[in-house]
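Below are the structure tokens for one structure; questions will follow.
One chain of protein is taken out of this complex; the other chains stay put.
Here the chain labels run A and B in written order, and each chain numbers its own residues starting at 1.
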Amino acid sequence: MNAALLELRGVRGGYGETDILDGIDLHVDAGEIVVIVGPNGAGKSSAMKAVFGLLTLRAGRIVFDGEDITGWAPDRIVRRGICFVPQVDNVFRDMSVHENLEMGAFLRRGDLSAAFERVYALFPDLKAKRRALAGNLSGGQRQMVAMGRALMLEPKLLLLDEPTAGLSPRYMEQIFQITRDVRDAGVAILLVEQHAKQALAFCDRGYVLTTGANRCDGTGAELLADPEVVQLFLGGQG
Amino acid sequence: MDAYEFINFHLVPGLLLGSIYAIGAIGVTLVFGILRFAHLAHGDLITLGAFLALGAVTLGGLDPWLALPVAMALAAAVAVGIDASCYAYLRERPRILTVMASLGVALMVRSVVQMGWGTDPTTYTTGILRPDEYFGFILLRDRELATFAAVIVLVAALEAFLRLTRWGRAMRAMSDNPDLARLCGVDNRQVVRLTWIIVGMLCAAAGFLLGINTEVWAMMGWWVLLPVFAAAILGGVGRIDGAVLGGLVIGLAEELSVLVLPAQYKSATAFVILLLVLLFRPRGILKGKVL
Partner (left out) sequence: MDAFGLANYALFILVLVGIYGLMALGLNVQWGLGGLFNAGIAGFFAIGAYASAILTSPALPGRVGGFELPVAAGWVGAMALAALLAWPIGRVCLRLRSDYLAIATIGVAEIIRLAVRSEDWLTGGVRGISGIPRPFGELPYFASQLAYLALVAAAVLLAYVLVERQLRSPWGRMMRAIRDNEAAAAAMGKHVESRRLEAFVLGSALMGLAGALFVHFNRSITPEAIDPMIVTFLVWIMLILGGSGNNRGALLGALVIWLIWSLSELLTDRLPTEIAIQAKYARMFLIGLALQLVLRFRPEGILPEERRTHGRDQDDS
């Protein structure tokens, strides 16, 4: 019996009146990186936001770590062990790197030094710059702060919304590497990516969504080799 | 005019007034930063604070400086109550409606003060206080020295709270990025309540300090509303250091303006500075938000 860490079954919903997701299924197992790709408007970010309780669900179930979390509010989901890194506005610009991480651990009391060590071990660059204001850092470093902030609560699952958006290829590669390091540290990762080719190359498994529904899925390698996937949208994507 | 006159009749009064403006401006900038609206009732809350201290002095027989903490506690409670009854239900609606509500609150608070204490100016203590001489040429009265000390203590305490405590960080986080703060699990309502407690305390302090250095009367707060807002905007909205800097600049400017303008136009100085800031550098000296 292998229960997935996270499972979405038949999830349908959107913001307000209209449905963006039309019954999607996906799962994430512990210790793997799962990527959601698809053309614009496919509902990738919405699928992620559904997990985090930011979407109005009309049908379907979301199960995490054996518990039904359908319809839970975000702060309850955070306490349960899922952390979310938004695509934009994902750091406190007027606060230092260290303070950003402190805010990430806001819900935890007691000694945080272990959590800090873990995060600084993953992001040594940040340790050097821990007194710098987050707003003064480069895009790639800010992304690291954003991820570090989310990791302070030592979640079981990390949600990343287009972590490489607007980054140079060098930083993109760095983010992918860091994501792998985070996975190796024992955190499962679900991410949405616009740069499909690179994302599928580094992930364990992927889902292709079009117009709010599953199109195909498989390991990263399988999807990269699938002619349909390649033709659909890999051609035009960077 | 020689240095002695300049220092004692312009510089020191300017810094004194400016430090009181700074306390008021900090409150305004906190509301701007965390609640994101112009708190037009701030002046009258300052008036209320001054009168609460007066009440503690006359009814409780307290020494004025001991009445200050009492007034701060009461004003904090009043501020939280006003928010719960007059602003809370407007949070999902356009911010300008809260501004409108605060104008109504200003009128209500002032009316209560006028009903309770009348409109004649009064003071905490009677008698003329002679200033002492320091360093051979600076004239300072005890209460002025105490005012400076109080301002420094208040600002230092607030900074320590904001930088070193969990909830202080939460307040700064909410001011910086409310959505992300919520993602971190910060409870918006608790931060709001905490903000009003601090704002109430600061208003009481500003009112008391203003009253003890000048006099206590029903329109005192409304009259400083403009300079206090000008100070917050000049320094940079949302920044405590900006509010302090702005307060000192406005205070000095007002006291120095009598050298060029007729005395009754002191308050016009703040207005002119405000317009100039909005025209040329709306983010203020230290670059706050433009809302």
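Just a few scattered comments:
The criterion applied here is as follows: a residue touches a chain if its C-beta (ideal position, glycine included) is under 8 Å from a C-beta of that chain, and two chains touch if they have at least 3 such contacts.
Quick caveat: nothing in here was measured; it's all calculated off a predicted structure.
The shown chains contacted by the absent chain are B, with contact judged over the whole complex. Residue in contact with the omitted chain (choice from B:L97, B:L256 or B:I285): B:L97. The omitted chain makes contact with just one of the residues B:G55, B:P131, B:P178 or B:P282: B:P282. When the omitted chain is restored, the residue from B:L16, B:L226 or B:L286 that touches it is B:L226.
Panel shows chain B; residues 37-38, 40, 85-86, 89-90, 93, 95-97, 99-101, 103-108, 110-112, 114-115, 118, 222, 225-226, 229, 233, 262, 264-265, 267-268, 270-271, 274-275, 278-279, 282, 290-291 of it touch the chain omitted from the view.
Quick note on the criterion: only the chains that are shown with their structure count from here on.
The mean-CA centres of chain A and chain B are about 44 angstrom from one another, to the nearest whole unit.
The residues of chain A lying in touch with chain B in their complex are 74-75, 78-79, 84, 86, 89-95, 99, 102-104, 106-107, 149. Across the complex, chain A is touched by residues 166, 169-170, 172-173, 175-177, 179-187 of chain B.
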